[in-house]
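The block underneath contains the structure these notes are about, expressed in structure tokens.
With one protein chain removed, the remaining protein chains of the complex are shown where they sit.
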Amino acid sequence: MPLETDFPQNFEAREFKVVGKRPVRPDGVDKVTGRAKFGADAVAPGMLHAKILRSPHAHAKIVSIDTSKAEALAGVKAVVTRDDFPVHEAVKEDQELMSVLTNVMAREKALYDGHAVAAVAATDPRIAAQALKLIEVEYEVLDHVIDEDLAMQPDAPILHEHLGHEYGGGKPSNVAGVTEIGHGDVEKGFAEAEVIVERSFKTGAAHQGYIEPHACLANIGSDGRGELWCCTQGQFMVRDTCTQLLGMDVSNLRVTPSEIGGGFGGKTTVFIEPVAVALSRKAGKPVKIVMSRDEVFRATGPTASASLWIKVGAKKDGTITAADAILKYQGGAFPGSPVDMGAMASFACYALENVRAVGYDVVTNRPKQAAYRAPGAPMAAFAVESVISELAGELGMDPIDFRLKNAAGDGTKSSFGPTYDEIGLIETLEAAKKTEHYNSPLGPNQGRGVASGFWFNFGGQTAVSLNLNVDGTVALSVGTPDIGGSRASMCAMAAEELGCDYDDVYCIVADTASLGFNDVTDGSRVTFASGLATIQAARQAKQRMIDRAAKIWGIPSDAVKWENGAAHPSGPNAGEHEPLSIKDIAAMAGETGGPIAGHHEIAAEGAGPSFATHIVDAEIDRDTGRIDIKRYTVVQDAGKAVHPAYVEGQFQGGAVQGIGWALNEEYIYNDKGLLENPGFLDYRVPVASDLPMIETVIVEKPNPGHPYGVRGVGETSIVPPMGAIANAVSAAAKVRATEIPMSPPRMLKLLRDSEATAKAAE
Amino acid sequence: MVQVTLWGSLRDYADGAETLEAEGENIYQVLQDLGKKHPNLQPILKKGVTVSLDGQIYRQNLMQEVKPDSEVFLLPKMAGG
Partner (left out) sequence: MSKHHVTTTINGDDVEFLCDPQETLLDVLRDRLGMTGSKEGCGTGDCGACTVNVDGKIVCACLMLGAEAEGRAISTIEGMAQGELLHPLQRKFLEHAALQCGICTPGILVAAKALLEENPDPSETEVRYWLAGNLCRCTGYDKIVRAVMDAAEEMRGRNYAA
């Protein structure tokens, strides 16, 4: 049967039988019993343990590397350095790949504290650690720069000679690029404004904080072919990147994704995988690498830290007349901070005639950034939503009403250009306004804040295979690692289409040899794109079962209909036939034409954006500066919640990451540019005792581009928290907080300074 | 012939023009035509751009049909997390 490439993708309203319920996920029992295998849980006979030597300097020329003593140590089987990573053809032309290669193993310079300089594989982890100490590296220490504003100064230490010549007026600079979006005339708009608020903000970098450190096991044979087991958000991305960096044919490496202990975007790239493959190739044995927590903080990508300036003007009736932003993001030692998306997302919630956002992509001596849940948007939203609420206050308007007055709706021209289709922002604002939370009283030293947020959501390349087993159960293979419980949703969608029970469908995440290419799990795309492909694959399988039934009955296929999980004769000439269930057809498959399956490959598009509004109540202790989150509500548009419990889980998880980023998480560097808090003790993520229950309201404004109306939800939830919390804190403290994190020392200083200013004014 | 609007900083590579005209029946052909007519745009197009077509964001599928009255926006390359 020919491959279906044209199919109805548009939303069709319907009654659901399986979708929308809360069944137990298929990988659940494994995860509560410890059976599930994560990145570090694999072993291979004869496996070697590898460790990576990392730069102790923030910025230094690597003059020489002498590995002879390490190689001579008993038990050491292979050592690699920059000499083992030549620049292959595919990498020469691609700046991003070149950055990845250089990040994976330093070349001429160590660019940050923790940059990989060499790696050793040995029979025992303790021998590998000992061998690292025997590697002699000669460094020439250079001046370093950590902060984005300082890195943009003309006298800042330069990281890359070939970079930033445009900004530097012909000389190298640390500004890799400048981006600008917007439309209209902001100067004219500000001239029309009757009230203007203008503020500068700083946000610290935050790490995705996944509890599972990166880990992989590479096993390459002497013919240059082999396998790689790793925790990743994209096994196809890992395969393609490793083979390109190491000059291998893509088909010679089969990558199997383990269960993944958190990613949030941080595992959409490679750090240790090419090193493991290179060592395994050299040693002729399996090589396992597991990062320590210290290494994860020093050498894997957090998101960018940022310096932001926002100016918004409005008329007295609350209409915004102009909005302007300057964003400076540092993305670590290589170009590619998400400032583009930050600029585009900044004012995405508002219908504006005059808007502009300018973004600077800055490099510094810090680890190479990686995507973190709605990359670029949370910092921008923090700054914008702070100004929006402050402006509402100046106008004497309720913060939700002010947002409603200017909210983007269906058919609004977005601030970044395209016209929105059907979107749910207004619905979330209205629902937020109606919550019991929003209408409840506050206590002393408490303040309430709201903020809205948005994420684009993406589609992407996706391939799914669905096979009918002899007993009528269904084997479903998807190619997108499950980071949030998505397998449950895939099973639900397949069951919905086929008319079978949820428990009859078993979903696995397949390796790279078993399916067509799949983009990484990112952009909140799995429920949307893998779901779309699953629905289409199920429909194809259903059609084939219809054709089989027709064959068995000797009638044309269009005289057969599918109802309640079975084929029924349909129409006046169909004749009398007992219905054939999936089980019946599956049992006869071998005799009636062979295996029955459906599959679907697509570059999925049509993902709809997800908007949200958050409400936060915060209390400040004026003696210690400590902020307590007393109450938190997430209101977000999911389009159609395929599995409501996991949609709520995404809302809550993103909100809590936002709370951590807002209140405590930060990178503390000393004056040598070395990271002082590379561990969970001092990189303080929220713990259970910090938090209240996170209330959730799921709004469903169907996405016109998906048969069930699904919108991705995973990323939007981290966009509003910092703004909402800053608004709540500023209300509680009665002074505007503009620096993230709003840690106790910062809040204390803010309180003391504002008290001093108030006293001086008296 | 379709109107293509460029994001702000891209305009510098098109002599300051905010919208350009391009020929093509799908996104791929439109991008090829833009690159031909405005060679300064080529390196950025090669690196990759995200295209919004009638409000729908396309990261990769360049075969989407483009009509003369389609709203086409070129946006910076995007990725999620």
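Here the chain labels run A and B in written order, and each chain numbers its own residues starting at 1.
Here, a residue touches a chain if its C-beta (ideal position, glycine included) is under 8 Å from a C-beta of that chain, and two chains touch if they have at least 3 such contacts.
Just so it is clear, the model here is predicted, and its values are computed rather than measured.
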Contact list for the unshown chain, restricted to visible chains: A
Touch criterion as defined above, residue of A:195, A:475, A:508 or A:691 at the omitted chain: A:691
Identified contact with the non-displayed chain, of A:37, A:69, A:133 or A:165: A:37
Absent-chain interface as seen on chain A, which is shown: 22, 24-25, 27-29, 31-38, 40-41, 43, 126, 208-213, 259-264, 290, 292-293, 483-485, 643, 645-646, 648-649, 652-653, 655-657, 679-681, 685-689, 691, 693-694
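Rule of thumb we're sticking to: only the chains that are shown with their structure count from here on.
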Residues of chain A that touch chain B when the two form their complex: 95, 177-182, 208, 264-266, 268, 303, 338, 340-341, 344, 356, 358, 370-375, 416-421, 455-461, 519, 522-525, 603-607, 705, 715
Chain A contact footprint on chain B (complex, rising order): 5, 7-9, 47, 52, 54-61, 64, 71, 73, 75-81
